[in-house]
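Right, one structure below, let's go through it.
A single protein chain has been removed from this complex, and every other one stays in its place.
Chain naming follows the written order as A and B, and within any one chain the residues start at number 1.
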Amino acid sequence: MKSHVWRPLFVVLGLVAGILLFRAYYVPGTFGSGEYGFMYSYHNKENLEYWKNQPVRYRDTGKQKMHEYCGECHAEEVEVRTEDMHGIIACENCHGPALKHPDEPHMLFVDRGRDVCLRCHTQLPYTTSERKRIPGIDSNEHNPGLACVDCHNPHNPRLEDM
Amino acid sequence: MKRRDFMKSTIIAIAGASVPLSALEFIDPKEVLAANPEIHWAFLINTYTCVGCGFCVKACKTENDVPFEANVSRTWVERYVYTKDDRRYIDSPQAALYGFTESKIDLGARLGFKEIDPDNVGKAFFVPKLCNHCAAPSCTQVCPVGATYKTDDGVVLVDRSWCIGCGYCIMACPFGARYFHPVHHVADKCTFCYHRITKGLETACVNACPFGARKMCNIRDINDPITKIILNDRVGVLKDEFGTKPQAFYIGLASEVR
Partner (left out) sequence: MVEQVMTVHGELWTVKELFVLPNEYVYWSIQIVMYPFMTGLVAGAFVLSSLYHVFGVKQLKEIARFSLVFSFALLPVAMMPLLLHLAQPFRGFHVLMTPHFTSAISAFGIVFMAYACIVASELWFEYRKHFVLTTQGLAARSARSGFDTLRMHFFKILTLGAMDISEEAVAKDHKAVKKLAMLGIPVACFLHGYAGFIFGSVKANALWMTPLMPVIFICSAVVSGIALCIVCYVVTMEIRKFMAKRKISRWAADKTAPTVTELNSAQQQEIGIVSNYLLYFMIAALTLEILDLIFRGYTQVKSWDILREVIMERDFTKIFIMQYAIGNALPFLMMVLPGRTVRRTTIAACLVIFGVFMMRWNVVIGGQAFSLSFAGFMHYHLPILPTTWETFREGLAGALTVMATPFVIFWFLNKIFPAFLEERKIEKA
């Protein structure tokens, strides 16, 4: 069947072959479907490592495990802190993420700003939420300009002990 | 995830785990996870205990390198305020990165802030949100190049080296969990802190929450106390009408929470 009619087809076939060749070279062999099938989990399986290898910045494990990481060195502190009302707050929420601490950053940056305290202690009239149990202030009225930690001890916030 | 499926996997898990059950407690969580392929991560959010402090958002942005000044976030907290004359106000200023330090409601650039008379406030509550890591995620379904996917342990991730940035997944997500990363210029989303949970740690947001409003569990492990809550209590999910089968379960949802 020798006819010029097929010539464009040969060009197209050549093009397709070219693309397939390039594809074989370019696409990593680790592409495939996972447990959730082609529809939901078609991907490059190597990418999992990328996400697994992200740095862990926050090392503390919160109240649930009694500030495990921080307690390794600051055992005494942690023991005292977990007793009081602010013991439910993870150390790193105010002291900053402990990544590479104590090796590289010997001191962590401690957030002593008013805004940290105001996250919970802004007066909001929401009686149906947990907010009702937290003492709140109006930031514009309550000693504006001063840092909370000037008067209050964040580790022992009991007003009787002030 | 259907209740029946839970039961089925539950029975299998009991049969399989009954012998070494006591031994498991002393094993490093890492090894448990490695030895147990039956992992499916799920999230539990209690809207009753959330106070909107936003420590979770801060922790998430820090842990996962999402710039603070970028107005997108992998997780966020919404505030719902209903007045006694039945008006509803919702906001989430800067995704609640700095919490809710104003009683005024943020109504957007056009309308500014609105002060609500404290005596007029009826019910008000906070709802933390994040990617639901759906069992049938519409976002991974629509990715044209296979750059976003569901891992075998049930987490939805994005391949930053392969994403073309078409935004189809962002459009397909009914929950607004995705956005373009301002630095990497690819789709970005909550990873359930994959680097942490695979090492036996909790996610950054769970870790940072002082009130236990956020919890995480392996929903295939029926001995996990959080799994027990999901299985035994009345929990809901967001927007189930889309059929994506969200894996973030909520205690105390209201119909206005969408």
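The definition used in the following text is that contacts are C-beta pairs under 8 Å (C-beta built on N, C-alpha and C of every residue); 3 or more make two chains touch, one makes a residue touch a chain.
Note that the structure is predicted; figures quoted are calculated from it, not measured.
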Chain not shown, its touching partners among those shown: A, B
Selected residue (touches chain absent from view) among B:55, B:179, B:194 or B:250: B:179
Residue, one of B:116, B:142 or B:254, that touches the chain absent here: B:142
For chain B, the residues touching the chain missing from this view: 67-73, 76, 78, 88-92, 94-95, 98, 107-111, 129, 138, 141-147, 162-168, 170-180, 182, 185-186, 241-243, 256, 258
Touching residues on chain A - with respect to the absent chain: 3-5, 7-9, 11-12, 15, 19, 23, 26-27, 31, 38-39, 42
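The definition used in the following text is that only the chains that are shown with their structure count from here on.
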Contacting residues of chain B [partner chain A, same complex]: 48-55, 58-59, 62-64, 81, 98-103, 118, 121-126, 136-137, 140-141, 146-152, 157, 159-162, 191, 194-196, 198-199, 201-202, 204, 206-212
Chain B-touching residues of chain A, taken from the complex the two chains share: 31, 34-36, 39-44, 47-48, 50-58, 60-64, 88-90, 92-93, 97, 115, 118-120, 122-131, 134, 139
